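Structure record follows, encoded as structure tokens.
Here the complex is missing a single protein chain, while all its other protein chains stay put.
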Amino acid sequence: MNTVEIKNLTKNFHSTTAINNLSLGIEKGKITGLIGADGAGKTTLIRLVTGLLLPDSGEISTLGFNPSVQKSLLNPKIGYMPQKFGLYEDLTVIENLKLYADLKEVPYDFDKLLEFTNLKPFQERLAGTLSGGMKQKLGLACTLLGSPEFLVLDEPSVGVDPISRRDLMKMVRDLITPETTVLWSTAYLDEAHSFDTAVVLDKGQVIYNGNPHELAETPQEFENKVIELMGGYKKEKSLIAENYVPHKTDVECTVEADKLEKKYGNFYAVKNNTFCIRRGEIFGLLGPNGAGKSTSFKMMCGLAKPTSGTARLMGIDIIQNPEKARSNLGYMAQKFSLYGSLTVRQNLEFFAAAYGIKLSERKKRVEEIINVFGFSDIQEQKSEDLPLGFKQRLSMACALIHNPPILFLDEPTSGVDVITRRDFWNHITSLAKKGVTILVTTHFMDEAEYCDRISLFYKGEAIAVGTPAELKQKADAGNMEDTFIKLIKESEKE
Amino acid sequence: MIRESLRRIFALIKKEFITIWKDPKSRGIIIGLPLLQLLVFANAITMEVKNIDAVVIDRDNSVESRELLSRFEHSPRFRKFYYAENEKDLKEKIDNQKVQIGIYINNDFSSSIKAGKPVNVLIIADGRQTNSASIAGGYASQIVTDYNNEINHAKGAQINASLRNWYNPNLEYRWYILTVLVSLLALVITLLLTALSIAREREMGTFDQLIVSPLSSFEILLGKTVPPMVIAMVLTCIMTLIVVTAFKVPFAGSAVLFLISIFVSLLSIVGVGLFISSICKTQQQAILGVITFQMPAILLSGFISPVEDMPLFLQYLTLLNPIRFFILLTRGIFLKGMGIADVTLNLIPLLIIAFITLSLASWTFKRNLD
Partner (left out) sequence: MKILQALIKKEFLQIIRDPSSIIIAFVLPLISILIYMYGINLDTVRVKIGIKNDDANPEISTLVKSFGHSKYVNSVVYDNENDLAKGIVRSKLKGAVIIPNDFSNKISKGQNADLIVITDGSEVNTANYVQNYSMQIVNQWLMTGRYARLAKPQIITPEIRVWYNQDLNSHYFILPGSLAITMTLIGILLTALVVAREWERGTMEAMLSTSVKKIHIVLGKYIPYFVLGMLSMGFNVFMCITVFKIPFRGNLFVLFAVSGLFLFTSLGIGLLISSKLKNQFLASQVSLGIGFLPALLLSGLMFPINSMPVFFQHLTRILPPRYFITFIESEFMAGTVWEIVIINSIFLTILGLILFAAVYNNTDMRLIK
């Protein structure tokens, strides 16, 4: 018996085809992982299955209902968690739970959920003040209310730290019944590998549907196989790095944090943070959600004022001379923050000019970036209409457009598909070789291996600093993910 | 250095234009809405009271009383007449607002006239709309007085008003309202363009991106000022052209002075808008800020009720109101041909408002970082 049966489904948006003559069955009682490149049609497929979008042609049957006309019958049996889950940020944790319980017409039975999410002590907190990981857990808890027959999760683990990610997975596995069907879209291939079935989408079509373990034994191999399926990734010389013109400098620490501190009342968001990053070094800032990484980041580029201490970029003090210091900086924010109503090209042109690139050079530079990042087909699209992965790429492109000696990347790869991620890191490492100093945060622990040095952040403080090998040794763990979890747990004990 | 700075400012200006101009809905709101409002308001609004309906009780029913009533019937301001049987009927007509005016002629009307004795004609106005009531009542008593003068052959001195209505010989209300509307609509649209601009970028997170770029506060301010200024200037000029050509209001003053005046006036409004925007974190706060400014600014601009008539405290408050000076200038240059000295005098407060609000806005950009 299949929970979802799709035949010859097609969905177009204006001129672009999102779903192209797709047929698929999703087995009852199984967890199905949905993976695919950015813009492959994952979110569209999920919205079609839940009846939030109407198909152009083809048939869908979800739990025996036709979502196009029987949405109201279908809804009570589904738990759907959209990518941007609709928590009411000005409502408390418990108020959000109660609201969604009422909307789903189920009783207020939150004990188990609160326990699993560790949200019990925070029931009265406003949802808006929770950390990213906690928000996702609360969103998942709301989705799980009433034990839906069919659970549909659209990238629940984007932007979530490894510990919270494990919690999310555990919640789903422990709280569902054996009859529950789960459709889980994810960018983490280790997650997908652990599911019963993996469905790989590409250009609106299914290119693989089967047991992930049949495809590969280990998550690492699985990742390579998926990449192969999606057309393969050939590591090429990074054109961005090729075209990069190195800046000469005598400064030893191109990026320097000098006893940075941020206090809110009596609470330290960041405490006594000092580090020195040398030219051409990739420095990773790792830590759970809410540990103070973003605050540090913002202080480093002058978006937040430190309570005490300062930061220097290329030796220039960010507090005393912010404009000059920032002209050395390429910044990619965590949240997509480019101009949504501007096209891809217009965004690039704007940032090129905002960083003072001459008109004659600007044209060349924009063309170059469009080529390197593969924007040729979408350069005239409004950036707000792009899939998440493309938005991230565009943010990265805008941060790089003025050839900066320093790059700050705040979760550059969250929500980006596996091929693009590799491509990103190819550029990042090549740029570093050319002498660009890079400060980066990430929740993908495999990516931490690319860093020259890592600072592990927890509760506003750096609890460990060193090369990936040193940290692994310190934690006595085989990979970065275990290292991360171990070191955090240890610090918690102290 | 300066060339780089200009390049950055120009990029920001271009971006602002694209954001404002690209969406056809937004284009419609910015250009279509004010022009439509100009046409509707200009045609609809008038202070002249026309189409007055009246209820009449004529107890005298004589040649004289009918003669007086026929004056009313022939007046272009009056429309319908109901002849009521009794007072109750009259009261009901007025209560239900079927009529705006009641006329009551007593049964001694003709006899008194013949005897040369003074007699009254009662005119009842509906005080629920006091404004038009007193105007309509004025018309009615004018008709009565005219009739009196016609039949009154007694000798004696009288005083005639030799009226000279400067700048607007026929006291056409439309001339007045149009020059005011140009300023009011320019205010609404300029605030709309500026007040949301920074608040929106804050809400979307793009403002951080701007701050991280080498753009200085001053450059951001300039980039945020120029596009709304250009759009509002063009719009105000289009509206002025419509007023001159389609509504045939004579333009008495100097075009150069007029352009300078609207430039400075709009600059001060842009300043207010950007200041509101810079202190707001969300668009909802911004829209609230705009209304809290716009409503008092319009009501206390002298358009509805003269500034000189307000309590002293409010009169001082209006010195902060750019729309007060804006209206004074558009009307003054447009209809009165105000000269350079008087224009300059009214430009000074506007320049001060613009300077203060723009400086505050640019200062808040930096301060509001955290």
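As written, the chains take the letters A and B, and residue 1 is the first residue of each chain.
Basically, a residue touches a chain if its C-beta (ideal position, glycine included) is under 8 Å from a C-beta of that chain, and two chains touch if they have at least 3 such contacts.
Since the structure is predicted, the reported quantities are computational estimates derived from the model, not experimental observations.
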Among B:6, B:171 or B:319, the residue in touch with the chain that has been omitted: B:171
I'm checking contacts with the chain that's been left out. Which of A:98, A:305 or A:486 qualifies? A:98
Contact with the hidden chain (one of B:59, B:128 or B:248): B:128
It is residues of chain A that touch the chain not shown, namely 13, 47, 50-54, 71-72, 75-76, 78, 80-91, 95, 98-100, 102-105, 126, 139, 142, 385
Residues on chain B that touch the omitted chain in the whole complex? 23, 25-26, 29-30, 33-34, 37, 40-41, 43-52, 68, 94-97, 100, 112-113, 116-134, 137-138, 140-141, 144-145, 147-148, 151-152, 154-169, 171-173, 175-176, 179, 184-185, 188-189, 191-192, 195-196, 200, 203, 283-288, 290-292, 294-296, 298-300, 304-306, 308-311, 314, 328, 331-332, 334-339, 342, 345
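Everything that follows uses one rule, which is that only the chains that are shown with their structure count from here on.
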Taking each chain's mean CA coordinate, chain A and chain B are separated, in whole Å, by 53
Complex interface listing, chain A residues touching chain B: 301-305, 323-324, 326-327, 329, 331, 333, 335-342, 346, 349-359, 398
Residue positions on chain B within touch of chain A in the complex are 4-5, 7-8, 10-12, 14-15, 18-19, 22-23, 204-206, 208-216, 369-370
